[in-house]
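Sharing a structure with you now.
With one protein chain withheld, the remaining protein chains of the complex are depicted in position.
The block that comes next holds chain A.
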Amino acid sequence: MREPVLAAPADVVDLARPAETAAGFPLSVAQKRIWSLGLVGAHGVFPAQTLALVFAQAPDDAALRALAAIHPSLRTRFRRFAGGRIEQVAAPAEELVVERLDLALHPAESEEAGLARLVDAFAARPFDLDREPAARIARIALSGGRSAIALTLHPIVADPASLRVLARDLAAAANGDAPGEVRDAALTLAPAEQAWLRAPAFADTLEYWRAAFAGEHAAATLPLKNGLGAAAAGVRGRSAFRIAPETVRGLEALGAREGLPLPTLVFAGFHTLLARYSGQWALRTGIVIENRADTARAGTVGRFEDVAPLHLDLASSASFVALARAAQARLDDALAHHAPIERLAQELWRHEGDASESLVKTLFEFREALGLDEAAPLTRPLAARADTDFILTVQPAADGGLDAVMDYAEGLYDARLVARAANGLTRILRAAAENGAVRLRDIALVEADELDWLSAPYPDDVIDDDRPVHELIADHAARTPDKVAILYAEESWTHGELDRFANRLAHRLVREGVGPEDCVAIAVKRSPQAIGAMLATLKAGGAYIPVEPDHPAVRNDHIFRDAGVKVIVTNSWLTAKIPTGVDAVVLELDRIDLEAEPAAAPETPPVHDDQLAYVMYTSGSTGLPKGVGVEHGPLTHHLQSTARVYGMTEISRELPFLPFSSDGGHERWMNPLMVGGSIILPDQPLWTPEETLAAMRRHGANNASIPTTYLQQLAEEADANASAPPMRLYSFGGEGLPQTTFELLSRSLNSEWLINGYGPTETIMTPMVWKVRAGARFEGTYAPLGWCVGRRRAYVLDADLNPCPIGVTGELYLGGEGVARGYLGRPGVTADRFMPDPFSAEGGRLYRSGDMTRWREDGSVEFVGRVDHQVKLRGFRIELGEIEAALLAQDGVGESLVILREDDGRKALVAYVVPKAGATLDGDALRRALVRELPDYMVPAAIVPLERMPTNPNSKLDRMALPAPKLKLSESVPPATPLEEELLALWKQVLNVEALGVTDNFFEIGGHSLAAVKIVSRLRALKPKAKVTIADLFNEATVRKLAASIERGGEATGGQVIRLRESGSRPMLYCFPGLLVSTREYVKLVDFLGPEQPATGFICYSLSEEKKLDASVEEITGRYVDHIRKESAGRPCFFLGWSWGGLLAYEAARMLGSDIDLRLVGMIDVCDLGTEFAIGATPQFAPGERDELQRLVTEWLGRTRMRADWDRLLGSMDARTYDQFLRFVGDEEESLPTDGPDISSREHTFWILIDNALIFRRHVLQPFDAPIHSWAAEDSLHRGLNLMDWRRLSRRANPAEIIAGTNHLHVIGSSAFHSRFAARIDEAMAGLDGTERRKRMSG
């Protein structure tokens, strides 16, 4: 639905007819912002304030007029002056119109419901401030002689506290009390506010806040939902809830004892909630304050409300009361240093790095009750301000409880998470009400029954067989001895053969002294013999240790010694790899005579549940590998549960591709064999994807277990050749599995089921799996880890070991029977990683996984990143794994690694990538691709392609060996021609850089538009014939390229447009320049839009060499228009204008009219013409001020070196315009500049601004129905800039979307803007496709 187009004329207006003579007042800071929001159509950000009271005897119209007489806000009108200046005036009280509303009840509707409906409709009527007062009042007759009075006030004249004032005064009027004094503190606020903001004392206030912002506080927020993308702005969700009277009574009693008010206690609860949900305890939250401490404001209707940022950093060990006390002290402090939130945000957004997020993302508002005895207020839903992502509003309810509502940006937060958070808050407050001394970390947010559900394994009620795994496998040798067990190259082993081999070797092992708790190393490559040797070890009662013969001897030597192995089983050709001097028996399988050994199993004592079954050596990121010991009981139970979850049967034939150096690899041969099935064992460590698929087909595999890293290649092969045989199940794991890879597997592997397995060795093989049908989808970065298997529990716990609510990130802990015994010979590390299980009724341990995870809505676990893989940069918590996953999703990237480097004291993210075989990688191109997928702060500063990741002798990544990203300047290419030499000298001089080569890109070495202008103007003097333009320099941005263009001559130089991207299948995007910007600023956006989006930028008029005094807008735009007309030739195109460029884009669109097929005009933060030089605006001076300013200007003109330019400009002004200039000078905060005429000087900029104002003052925008979509920077609204309301000119214009956390200058680089603009382009494209389809169909 398009909003109705305002019919107001586009030019100078003054619509406040009834009150033309009354004294006008300027708008306050808060009012200006609300006015600006109205200009861009964002009416919902601040809701109207509505009050409805039911009276037995309502005040009559005369009493209402008397009430309006003392409250100017009830009769405030607004007038708009030339250039957009706004004034507010109070109309005479006699003109107050009291509407009569008829309560026409629907059939079977109660009077109460009918009244609520009527008031809702009354409140929902939009205000037209150009024509109507900012308040409406109505009378509604009810049954029994009662009546209701309804009041709706525009937020520009009333805040929520105003309703309290009005309710009280209305009740008094009904009582017949005489109205009091006139209360006009709101109407007359602005001048005093201006003085306050300019006073020297205010600088101290800002200093206080600068210091506060310098802390490491994060802007508090609940966890954001997955897959934000281009979420629609402005749509809000609500979660209403109540806090019980009993809790409130408890809190009030606590407050009475501690001297703390109820709102502070509720806030402390909210802060606790935010901290517990975010895992961060140093937080900045906004508190909505009434700002009515001044007695003149107390009884006034008006907008005084403000927001105070509150910084708190208590640890979770603090008590609730301690937190509340700290919050109160901070609030008192913040109030003592009160400053408008709009002004504070400006302070924070001064630097581009900071201008990427909001000052506060979450607000807390405690609204006092209306407090009426006589009149009954109609209960209406709490309407909250929507200027932040999230706000909690709380108000006392009639029953002594609290009404609360969480109102939030629907695009950012999951409704279910918010509802749970609301529930969490009630719990926290209940706990505090019961015991104020409760520590924040001791408040439970997850109930026992919910935890029971969340932590539960896959449902499975089959009773396990307690026999150890080797006995289960041997069982099948007895039952189906001739059935195939292992297919290996050309060999085929039956269950019987395998069992006899294992039995014979077991006898030999027993003779060598192997018994319980003795370790046997199996240093044999993956083969039937290796499997037989492991089974033999178990049959002998010992524990096997798989050892990869190919691994470094140092590592294997360590294993043999560390585990004290008794026997090493190997082959004769591998003995060279066995270190000498190890105290163990070496059995060479190809040399020993097993035929002499009995074929039946040796008689050994029964295997105990706690008996050691195997030891896996895992490499930590530091130090030597540690041996993880696993016992028989947990092992056999794990394998049986897993077999059931996987649906393994005697017909299962699995291709286990996982290496034997991972415990998962052993699960995947044991599982098929223990159910009587078979395996196809690869005879090489790696098969090509073709070989693997061929083996599956040849041997009729139905299951396959494959490492995630290899799976991608396999799926790509299968996808390319549609060569995947039909399979029942693929299981994989070992790495985070990104969405794109999962989709590929789903599509190409021709499998019924897919299982994503997860598990640290310490928790036995694959303790968690996510089993889904092919084609399933998931939200989030990585495939879910799923649920645990067997006699286990999975817990997501915070740093205090509290279970995390669904959606909250915490570390994964695994407990129950299925955990390892510990690390061999390392009791301390074992105790450190395996901790007591506080959730178990019968003791037990939890393994701390080191993986950050969260529970999803269905109770499955989702991987977020490694605990030690999380870094903090500029206050953002960054999951490096997420960046690595984004890199892996790019074409050609085989491996990726992201680290936070600190080189020369500067912290930056640096990524290292290794290409897939045959691929080559371009770091810059990858970086541009990431810009599309990650928030700005997560995009690495540099992406370095490497041939391989550096490793240390343990085959572990050697972080120290990662190279620092190369500076572009390090390889300066020397000039090759005299022209290159000349140009290079010029660049060095202008850019003041010595180490410069002819292939260095102008922009990457710190070049900017003003430097470009300097270079071009000097170049013109040097090479007048070449007519080099700024566009030439931007397009050929190295010395070499530019020199080549000049040497080619002819049309090679003299360009007027910047080719931001030349090719692409989409319609051309024309970018119009703002004042004093170069169009380079659009580059980030064009990168974001991707390779299919061609884009052209125009050079800013103020930077062009051909500017002249008194140019007209038509002349300036004319050049762009010619270019577009010629180039687009009727093809579809898009326009984009930022700031001043928006006016040019609009004019170009209007001038081109139907000559072009314009599909979208994007307008970014475009302001209407300034007020200062508006025709007809008469500047006001204080007595003597004009003479003083005149003296100042004369004195300044005597000093400036731009005297001639100024004389020319000032000489073109008439008397009134010159007065406007003086007024402008008087309003400037800084003194008149004299640093010209250099193009980068402040004085030059000043000159351009004035010149520009003169160009535009004569220009009148004419209506034209361009397809406009606009965006406004939050800070521009804060400042109350006179943003263009395009709907006044075009019936095809939409209300603006607000880009939060940024300002006029930085909005163009904001990724939030990029994604929204891309969404609009997509929409326009969709429309385009539709039209073309229709055309084709009709043609």
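The working rule: a residue touches a chain if its C-beta (ideal position, glycine included) is under 8 Å from a C-beta of that chain, and two chains touch if they have at least 3 such contacts; residues count from 1.
Basically, contacts and distances are computed from a predicted model.
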Omitted chain, identified by the protein name its UniProt record gives, among "Antibiotic synthesis protein MbtH", "histidine kinase", "Molybdopterin-dependent oxidoreductase" or "Sodium:pantothenate symporter": "Antibiotic synthesis protein MbtH"
Option from A:44, A:261 or A:515 whose C-beta touches the chain left out: A:515
Of A:221, A:611, A:1220 or A:1252, the residue in touch with the unshown chain: A:611
Which residue of A:41, A:84 or A:822 touches the chain not shown here: A:822
Per the touch definition above, residue among A:104, A:214, A:722 or A:841 touching the missing chain: A:841
Touch criterion as defined above, residue of A:32, A:136, A:367 or A:441 at the omitted chain: A:441
Which residue of A:56, A:141, A:600 or A:799 touches the chain not shown here: A:799
Contacts of chain A with the absent chain, listed as residue ranges: 315-317, 441, 510, 515-517, 541, 602-605, 608-611, 629, 799-801, 821-822, 824-832, 834-838, 840-845
